[in-house]
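Presenting chain A:
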Amino acid sequence: MAILEIRNLRKVFGSVIANDEVNLSLEAGETHAILGENGAGKSTLIKMISGLYKPDAGQILLNGVEQHFANPRDAILAGIGVVHQHFMLIPALSVAENVVLGSEGSRFLFRKKDAIEKVLRISKELGLPLDPAIKVQDLPVGMQQRVEIVKALYRNARILILDEPTAVLTPQETEELFAVVRRLNQDQIPVIFISHKLDEVREIADRITVMRAGKSVNTMPVADATAKELAQLMVGREVVLETIKTPAQTGNVVLSVEGLSVRDDRKMTRVKNVSFDVRTGEIFGIAGVDGNGQTELVEAIVGLRKLEGGKILFLDKDITAESVSGRIHRGIGYVPQDRQRDGLVLPFTVADNLILRSVGNQPFSKSGWLQKKSTRASAEKLIKEFDIRPPLADAQAVSLSGGNQQKVILAREMSREPQLLIAVQPTRGLDVGAIEGIHRHLLSLCEQGKAVLLVSLELEEIMQLSDRIGVMHAGELVTVMDAKKATRETLGLAMTGERVEEGVAP
Partner candidate 1 sequence: AAAQKHAAPIGAKFKVGLVTDTGGLNDHSFNHLAYVGVLDAHKKFGVKYSVVQSHQSSDYVPNLTTFAQEGYNMVIAVGYLMDSAVQQVSKEYPKTKFLIIDDAITNRKNVMSAIFDTQQCGYLVGVMAGLMNLQKHIPQINGKNVVGVIGGQDIPPVESYMAGFEAGVKKVDPKATVLQAFANSFTDPGTGQQMALSQISQGADIIFPVAGGTGTGVINAAKQKNIFAIGVDANQNYLAPSTVMTSALKGVDVATEIAISDALHHHFKSGVVHFNLANKGVGIAPPIKAVPKSVLKKVDSFIPLLVKGKINPPALLSSH
Partner candidate 2 sequence: MSKRMQNLMLPLLAVITGLILGGIIMWISGYKPINAYIALFQGAFGNPVFIANTIAGAIPLILTSLGIAIAFRTGLFNIGAEGQYWIGAMVGTWIGYNFPHLPWYIHIPFALIGAMLAGGIWGGLIPGLAKAFVGAHEVITTMMMSYIAILIGHFMLERGPMMAPGYNPQSPLVSPTATLPTLISNSNLSAGIFIAIAAIIVVYLVLFHTTFGYRLRTVGYNPMAAKYAGMNVPLFTIYSLGLSGVLAGLGGAVQIMGVDHQLTDTFSSGYGYTAIVVSLLARNNPIAIFFASVFFSALSTGSQVMQINSGVSPNMTDVITGVIIFFVATDKLYSYFRGRFRRTAKAQSEQKGVSLS
């Protein structure tokens, strides 16, 4: 008998049918992947299973018994453990506090020591080392995910659900995660694994269920599924999986970074003596495990962070002391990592968001007055060009889906025709269709003879797009290699700090 069975589950939000006739069965000890485009309804399904949403129709059965979860507590008690797509951790609390929160295990007093011990024990059992006393806000995302997994198992989860767990992980971390999943399977704990990444799913899953537009369209053993077929099932049309990249015609140096050192907010040196050039017509990729100084490096280049040492030259001009807006006007475009926090003003309209960095320029304003007509005209053009949906200049940014929000940012930055575009994790959490579009736009920039600095945790993406790849480790640029010669293995090795022979500093 299936451990968990979902029958004809349905959930409607206003006019959006998020889930409809969803069926799923989860067997003991299996890893069951759910694949689907953005907005296919995967997270909604999980939220119903975990008691956050109440289904409008359909049944959830555990070991054949129908469940009516009134709240997440019921689901937890029934043995369902979830790692949500957006982590449900409290940054201001410690790891131990986060883990035991809500099930502290003591009557009235909070026993900190007990909590720390429990966390240490579970993390040891899983082979996921964690420091329980540290605050979650001080952890890199990969570590945060460990906390989430420990949190679920602390609550004696008998089913573990991972909603897009690998979107934030490095290949190594992904491997570690997979090891944990396999170990759980051996302990007869089944895992539901949600992802957009076909190759990962094929590596870890036993069976795959594909969702499209709120419905479960197919379930199959992993052996029977080809990538192309899966993609087609997900999107409902044929998808080009490989982006075709023509070799770059590189030219002059656009950006030159010399001996850069940067500290973080806590005065720790996070970037150490980094030097490299980016030339016209090329995509320079920076790979590395999250938290190795990429963020600080980029923030220094765009002017958000003071330098501890070194120089930044842009088009042969020293811009080390230049303000953010000065650099913007010189032609640096920037797609930040966290689109909602740093990239958009969510209550503004799409049109207003599209002029965020050029509001002071013609034709969007004239001697301080906003020119709404030009803004609108330009917005409509960009919406068409970048296929932003819904195609409404007046729609509030908050009402757009994640992928479309990302398109707005990209459209904004590209419309400024920057000499250099810095893109950090531009496709994080997006579906294949959206990724394809964004990749195309980045490549087109190069073809126009502009330069791109791409920072990504996705090795595939870096390898597919870049002309040269730099790898960062512990704040140092350990290697720079030609993308044609880079392999997963050499990059992965460099990411652990190995100096690779062939890497020649520019």
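Assume a residue touches a chain if its C-beta (ideal position, glycine included) is under 8 Å from a C-beta of that chain, and two chains touch if they have at least 3 such contacts; residues count from 1.
The set was built so that all candidates are chains of the complex that A comes from, given by their letters.
From a predicted model like this one, the values you see are computed outputs, not experimental measurements.
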Item to check | Selected partner (touches chain A in the complex), from 1 or 2 | outcome: 2
Next on the checklist: Can you tell me which positions in chain A touch candidate 2 when the two form their complex?
Outcome noted: 302-304, 323-328, 334, 336, 341-348, 352, 356-357, 359-360, 365, 368-370, 372
